[in-house]
Structure formats: C-alpha cells, structure tokens
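What you see is the complex with one protein chain gone and the rest in place.
Let's look at chain A:
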C-alpha cells in the first residue's frame, strides 16, 4: 500500500466533488452536534437530579387545628401527641430513611418569615396557621412511594409531599427537548447518509476509468475502494470537528457568555467543560466511522469487482 498514491487520489476526489463534499460536511456536522447536544442535555439533567435530589425531602405535613375545615383528612382535628410519636417511631424503623427532622409550627413560621418576610401575605400569617411537619430525608429519593403509602391517610397526617414533583416538570421539559433533538438528529443523519451514498456514487462514476483498469490489472477490492472510503471518512471527520466546535461554542455562549445562564440561574449547577470535552472523542469517532461504513456499503453496489 502506497500512502502517497492513496492520499493524492483522495485529494483529487474531494476537489472534484467539492459541493457534495461540503454538503456532507455540513449535514454530518449538524447531526453530530445535535447528537452531542442531546448527550450533554441528558448529562445536565442527571447532574441536576443528583444535586437537587440530595437537597429535597419528603414532607409529612401534620394536621393543625385550622385544617379541620379545609382538609377532609384532618376532620378529626389537630394531630395528637400520641399520633406524632407513633409517626416518628415508625419513621425511625424504616431502613430507607436517612434522617428525620421534625419541624414545628414555630420553625415553619420562622422559615416562612425568612423567605417571604416583607410580603403583605406574610404579615397576616400567624405561627399557629403553619403546619408542623416531619422532613424525611431518604437514602434513595426514588423510594418516595414507600413513605407515601405508609403515612398518607393516617390519622393526623394532612398530606405527604414529595418535593421532587416540583422539579419533575423541569426534568420532563428537558427530557422532551432531548427527545426532540434526537429526532432531528435522526433526520439529519438520514440526510447525511444519503448524501454520502450519493457522493460516493458520483465519485465512483467519475473515476470508473481508473477503477476499471485497477480491476483488470488485479488490484484488490480493498485497494480500489480505499480512496472512496477515505474520502467519505475524511469529509465526515471534518464534519465531526465542526460539530465539536459547535458543542464547545454552545457551552461557552449558553452558559458562560452570551446568554450567560450560569449567572442568571445561580441555583442550577451546569455541566462543566470536562463533560463537554469527554463527549468530543465519541463525536469524532462517529464522524469518522459512520461515513466510512456508509461509503463501504454504497460501493458494494456501485463498484462491482
């Protein structure tokens, strides 16, 4: 195998097909950028889950004396000391529970004041209107249901709330965007593959004189197909590099600069550069291999030996 010979063949082929090559590069770049973006989005969701699920609790709100009118579960009136004690010991017996914090009505009032102290509503609230609650931290936040079935509906319990529900909507939205990105990626991928097949066909046709002679003098099919496959792989690799640049630029402009989400949404911890960098080799590898395989398949049809 003579590298120089093969390389010069590739150069000639790419130049001859400049417009098609460009189309291949753009479509590969877009599909891979979407692919990488979807991967990063998934990672972002899991980073946020890790971060937030650590902070959220399952709250078991207990009835206070005002709830009797508004909540049917509390029809029997305020929670009794015995009921409270029973809940606390039951929680202590559960393996899945990590810690239990009892928040009294006064504490709840204090927290509420801290957060909403200067709003007109806060001024009208009194401590005995606040519900007392058990803040339960679970070893595995996904096990919320176990706690819910154990305590919901019990006497003295107003409701069991999983704070994750508040986040769930956000994660659902992000997952939806993720799926949408993957769908667009799939379409772009089809376009990219068709363009590659077409490019290879045109390329094989424009070089049929050479390949015809190669066949006659007994060049192996590998040797004959090599330049075409390398051409596709090379274009794909450039597309992959562009996709990588798009991902890096995307991270930079969305999070650090430009949109600067990191400053606007301080509560969200975003994925770091290392996460982006970790995806690049995969994007490059797919950019290199996918067109090569597509070209190989196309050649089996258009370059009979």
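One rule holds for everything that comes next: a residue touches a chain if its C-beta (ideal position, glycine included) is under 8 Å from a C-beta of that chain, and two chains touch if they have at least 3 such contacts; residues count from 1.
The rule we apply is simple: contacts and distances are computed from a predicted model.
Taking the options "Proteasome subunit beta", "1,2-phenylacetyl-CoA epoxidase subunit B", "Cell division ATP-binding protein FtsE" or "ABC transporter permease subunit" in turn, only "Cell division ATP-binding protein FtsE" matches the UniProt protein name of the chain that is not displayed. Which of A:75, A:213, A:277 or A:297 touches the hidden chain is settled by the complete complex: it is A:213. For chain A, the residues in touch with the chain missing from this view are 1-2, 5, 209-210, 212-221, 223-224, 305.
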